[in-house]
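Could you have a look at this structure, given as structure tokens, before my questions?
All protein chains of the complex are present and in place, except for one that has been dropped.
Up next, chain A:
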Amino acid sequence: MGDNGAAPGTRDVVTTVLGFARTLRHAGVAASPDRVEAMLDAVGHLDVLDPSAVYWAGRLTLCGSPDDLDRYDAAFAAYFGGEAPRPRRASGAEQPRVAQTASLGTGEGSEEGGEPSDLATRASGEEVLRHRDVAELTLPEREQLRRLFALLVPAAPMRASRRRSPSAHGSIHRARTVRRALRDGGEITRLAHHRARPRPRKVVLLVDVSGSMSPYADALLRFAHAAVRARPASTEVFTIGTRLTRVTRELRLRDPDRALAASGSAIPDWSGGTRIGEVLKAFLDRWGQRGTARGAVVVVCSDGWERGGADLLAEQMARLQRLAHAVVWVNPHKGRDGYEPLTAGMVAALPSVDHFVAGHSLAAFEELAGVMTRA
């Protein structure tokens, strides 16, 4: 244990663990009180004076996802003043990293409460969003559009499932039939039926937030928010630009403006360049292939301005189409008269796209919602 590590006394152990948990929270790991309690319990079962036992006791109880692990290692090294006993992870597969939660780098939230100051991140998020050029709308117009977006409820596409529910028709539900017969003294008087219950199909939205898309990013995220609000469990939203960011959690906030502010602060690459191919690959490697894109309706919202190689994009789009139930590409420029998909990115992507639609106005979004439902 480092110089300021745990001394044998129980109270010291508690103090040390609480202090460590605080450090960890500042590093962005949500070490909730019940988890900290679990760590104390775990430490009690192990050798308190063995740094590696303390390391594992904390890691096993305080972390909850692979994204927490690096932060945990850093916090452990900082707090206990020693190198984490875990060998460095050799995998390059996790790159580029995904920001899972709201950004934590405000540096202000060092009070007792521990949580990265919510207000600070929200304010900075609003700041970011305020500088978005939301096309050429006047303020009242924009206000009105926002209200309309709040009313937009994209219906989820449905799929068949293994789950069945009672129904007047369909196949015979043997268990229910016999259960009813038991009540009637063993006489089968009526057959009970059930049939497959359709379930919402997964929807994944990939929103391009690079510089060329900035006039539309706000509208697209509002659309994404409406989709998440309609089906929180089966909708996932990621932003793509120079890197991949999962913003589903932020968009689950009820109020659209707060949700957008929160996701704004989680997105590190607003108005940067675009490397769709690379970021799409990151999405497929980390999420898509594992199940997020499998059988889902995947909506890519981008103008197809690709700075990276178009070959990689074509390859990844083909991969995406094999995984997904349907691939929808939304391009705001498609709404313009005389638009031809000529950018290298669009040319590369189009062969693997099932539906190519516009996304520049509310009407276009309503149409998009229809395409998604029928996909």
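Methods note: a residue touches a chain if its C-beta (ideal position, glycine included) is under 8 Å from a C-beta of that chain, and two chains touch if they have at least 3 such contacts; residues count from 1.
Quick note on the criterion: contacts and distances are computed from a predicted model.
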Protein name as given in UniProt for the chain not displayed, "MoxR family ATPase", "1-deoxy-D-xylulose-5-phosphate synthase", "ABC transporter substrate-binding protein" or "Aspartate carbamoyltransferase": "MoxR family ATPase"
Selected from A:Thr16, A:Ser210, A:Thr292 or A:Asn331 as touching the chain missing from the view: A:Thr292
Selected from A:Met158, A:Val178 or A:Ala363 as touching the chain missing from the view: A:Val178
Residue in contact with the excluded chain [from A:Ala168, A:Ala233 or A:Leu342]: A:Ala233
Sole contact to the chain not displayed, among A:Leu60, A:Met158 or A:Leu191: A:Leu60
Missing-partner contacts on chain A, residue numbers: 32, 34-35, 38, 41-42, 45-47, 52-53, 56-57, 59-61, 63-66, 69, 85-87, 89-93, 161-163, 174-175, 178-179, 181-182, 185-186, 233, 285, 289-292, 294, 319
